[in-house]
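The excerpt is restricted to a subset of chains, each kept in its original location.
Think of it as A and B in the order they're written, each chain with its own count starting at 1.
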Amino acid sequence: MSFASDNWAGAAPEILEAIARANHGAAPGYGGDALTKKVETRFAEIFEKDCKVYFVATGGAANGLALSVMTPPYGMVLCHEESHVQMDECAGPEFFTGGAKLLPIVGADGKLTADAVRETIKGFPYRPPHGAPISALSITQGTECGTCYSVDELSAVCAAAHEAGLSVHMDGARFANAVAASGKSPADLTWKAGVDVLCFGGTKNGCIAAEAVVFFNPDKAKDFEFMRKRAGHLWSKMRFISAQFDAYLEDGLWLKLAAHANKMAQRLAAGLKEAGAEFLYPVGINELFVVLPEGAAPKLNEAGYLFYPWVTPGDPANGRAHRLICSFRTSEEEVDGFVEAVKNNSNRQ
Amino acid sequence: MSFASDNWAGAAPEILEAIARANHGAAPGYGGDALTKKVETRFAEIFEKDCKVYFVATGGAANGLALSVMTPPYGMVLCHEESHVQMDECAGPEFFTGGAKLLPIVGADGKLTADAVRETIKGFPYRPPHGAPISALSITQGTECGTCYSVDELSAVCAAAHEAGLSVHMDGARFANAVAASGKSPADLTWKAGVDVLCFGGTKNGCIAAEAVVFFNPDKAKDFEFMRKRAGHLWSKMRFISAQFDAYLEDGLWLKLAAHANKMAQRLAAGLKEAGAEFLYPVGINELFVVLPEGAAPKLNEAGYLFYPWVTPGDPANGRAHRLICSFRTSEEEVDGFVEAVKNNSNRQ
């Protein structure tokens, strides 16, 4: 009965089976094995484009390492003020990049608009060597607010970045949820819209620890191999990340798992709306940010339902808002039970 | 005829004379000389408190090194969104601190309020190890907008920091101007109000390259000596920075120079007001941020007057505002000539 986070959910059985299958005979370390090579090429098929792919175990590593080859250490990276890179990685991007600056930008529903990006860039004109030159834009799809950029929104925000010479990084910890929710192709939501580097998440969606950094322009990946190694993020037994992706990408498992989580979130949203909850943001993927009916939260916690309070810098809903997350494992029963419990525990009654 | 910056002004003659005087005989390197030791103790007198003092040559070094011993590399430093550490040091604080995060905060007239600091801290509750823990507050006195914190404002903002366990760093590149303008004592404007570490500027106010990092709590200075050395900021012939401070602090030279610059700024402000200029901020020290009468700027530049356009992220005055700075060397004639020229070159005529 946990709606605390998708990382509480454990792993999909297919993932563990693939790990077991990969545990066969000797295989070269550090990604020199056949399975890794095979899975790397799967990304080209899925994204309909030659690309360079590197596997790591955590989203923080993926984001930090991606940015480390996208900005000089004296550069500045634009990001949403609620983005994971800004809020939840304990200054990891600053560490990986050797001290690049992150500039948090405001934007409704966890999204940056082309206008906001252009306005920001105008406010930071190129002043070498005093101002840290803006080097990259980081966006998240699906966002930290549980919303998604449309293809048009993405294309517009990427265009605003590119016209100023910035590279575009996409934090795709919940990319699968965004693809599943939008019905668009992985290509449509990335390089076709202007994304240069995608951190493609598996961990939150049924893997145990599997993230891929995907460079749509292989030239940009030049130093990545070294940066990953010195940061301790190159697995010696790489096949055990590759195996996870092998299963994850097979027969659309990644999209099935994400679609299920999304569906549970929609069901939960519908139920909660009925129960009188208010929503901070539209529910686009598998996350809900809600103000529950007064008095409900503590009683739900007592009843064993797990979820976190949610604080957004400067938000008047602070102290009242909560985050609920559905995962590939969330069941209809859990959802319906929760909704029922909200109804029963609301002061409104 | 330059109002471009106080760093265009060269050095006060007393400073150069002191350098020449110090050039006498052999003296231990790296600050082991008698003059350095003497001048270091002068700070205790001026600030009415035992303190630990380190000399460096630039304000960027002073700020970066000070912050490097005030925050862990995974920490977060609150600062004004227009502060020098945020805008003008090319991600230097991130470099010196090993990757700490700077969080820019909005505030009128270049100042942070206690409320804004408290609100920000509330928006970033302690979430170890995900959120970078807030470790320090950086403020500037006089500010980058040419204003000053009052003693009450300072005390309030420092109290907001201390109650959350933060140390307070003060960028005092124009501290002399603030002291001169306020009539308050150096102690009142620093440790008595709650400042833990002051970067005390000399360069902008008549020195050639002299900044002092002043720790009011000597325990906090523990690693500074090593951090300064490895960053290449320990002068072998230290006596030539010390000599500058020797003269600068002698007979209140630092306050005389600053008072003059302030006075010229007031004269300039009065004249420009008359000439129809508008001011972005109150003129508190030696800097003016103005919207000149339409059409005046290019003609003034043509006539040989030097000053920079001013861009503030998100400011509607962008494209129309300029910054004018008076220095210890600015003369009444220059000021009056400029005002006259503005009047003559305004389209309003």
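Here is the rule we use: a residue touches a chain if its C-beta (ideal position, glycine included) is under 8 Å from a C-beta of that chain, and two chains touch if they have at least 3 such contacts.
In this text, all values refer to a predicted model and were calculated from it rather than measured experimentally.
Sequence-identical chains make up the whole complex; the displayed set comprises 2, and the total in this structure is 4 copies.
In the analysis below, only the chains that are shown with their structure count from here on.
Averaging C-alpha coordinates per chain places the centre of chain A 40 Å away from that of chain B.
Residues of chain A that touch chain B in their complex: 73-76, 87-91, 94-95, 97-104, 119-120, 122-125, 129-132, 311-315, 318.
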